[in-house]
Structures are given as structure tokens and as C-alpha cells.
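Shown here: the complex without one of its protein chains, the others still in place.
Let's turn to chain A:
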């Protein structure tokens, strides 16, 4: 990811990662953040929190990524993760139809409970297990429609969820939609860039904390109290008597 040269406005965006266990949520983030992939990765133990910047032409978005890692069974991390989250990445495994069912449950819960303006991206991962992956990079157009008949794995295609099915669901629900491969990187950064672009300007808050760009967000954060900042101007008003 390129370094920002000119000072651009920088905003933090909270992103929550949801989906059934073993669909590749952590791998997607690992690819996005480190551009790395680990074969046969162990299930994530403990919840993960990572940040990654995404440079857009006019601004920098700093994703704060919350991964429910390893605790999917209890579904208890999600509610506090999606509280005030501006974006959610709901992941399914396109070789496993039940994972799309689970993904739809998450979408419904987000629409019911999360912030009203939340940007949701539906992501079908493990594109590398289909036989389109070798040639295709990110063309998710209509050309792949219908050619994924279920259970036809003799040609090395493990796809069980057709692009058309997931795509039409995503369109109905107003979700961003991508098919990705965390393994070879297909479409991964595109997902995050698309989310960054879809976040409405009005819901962008200034960078958090004193470590982040200080000057840029002063005016839009008039009510924010800085717990660590300089206290000089205040001194004389202290009622020391």
C-alpha cells in the first residue's frame, strides 16, 4: 500500500468481520493487512484486532478490524463488535452452501441491530478452489453465471454456491458483493477499497486518539475531549483559589 504523500484527511472506520467458522475470515484480513496467506491455518484463538490503512484518492481510511475469531459458536462477540461499526464484512465459503445460509443470518441481524447506515459487504471466499480462479482475476461479471453446477468436482471445481445466486441476494439486500481468494489474493484489496468508498462522508469521524493526525479533524470534533492532550490553556481556569 502506497504511502500517503500529501496530507489527506484521515478517518477511522470500524469494520466487523462475521461469518461461519473456517470460511477464511482471518485469512482475508491477513491477506489485506500483511499480504500473506497461511495454508491450513489453525483456527484463530482469541479475538483479533488489527488496523490497516486504505488510501483513496481524496482521503485515507484507517480500518479498525474486529475479528470474531474462534468464538463463532457463541455469537456473543458480534453484538459488541458491530455496535457503532460503520462497516461489516460478512464472509461465506463458496464451496459450502450452509455457510451462505449463516451469512444471510448475519446480514439480517446487522440490518436489525447494527447502526442504520452500516455498509455491508458479502464476500464469497475460497475462489481458488473453483476452476475459474486460474484465469480470472476479478471479473465477476455475468460470464460465470450458471456454470457452477452443484457437486461437479471432477474438473477440480469445488464451487457449490453460484455467483448468480449470491449476487442476486446481495443486490436484493443492497450489499456490496465480491468473490475472493485469500489464498492468492484475488479481489481482497478490492473489497476493502469498495467498502471505504461506500462509507458515507457524513458518518466519517476524525482520526481517534492523539497519535493519529491531530490537526485535520479539530473542527468536526468540537465536542471531543482529549484525555491525553496538552492542558496548558486550561491551567488558569482551574479553581485553585
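To be clear about the criterion, a contact is a pair of C-beta atoms (placed from the backbone, for glycine too) under 8 Å apart; a residue touches a chain by one contact, two chains touch by 3 or more; residues count from 1.
Throughout what follows, contacts and distances are computed from a predicted model.
Peer 1: When one chain of this assembly is omitted, its UniProt record names it as which of these: "Ribosomal RNA-processing protein 41", "Rab proteins geranylgeranyltransferase", "Peroxin-7" or "GATOR complex protein NPRL3"?
Peer 2: Of "Ribosomal RNA-processing protein 41", "Rab proteins geranylgeranyltransferase", "Peroxin-7" or "GATOR complex protein NPRL3", the absent chain's UniProt record names it "Rab proteins geranylgeranyltransferase".
Peer 1: What does the interface between chain A and the hidden chain look like in terms of residue numbers?
Peer 2: 26, 30, 33-34, 38, 41, 43-53, 62, 66, 70-71, 73-77, 79-81, 83-84, 113, 115-116, 205, 208-209, 222-229, 231, 233-241
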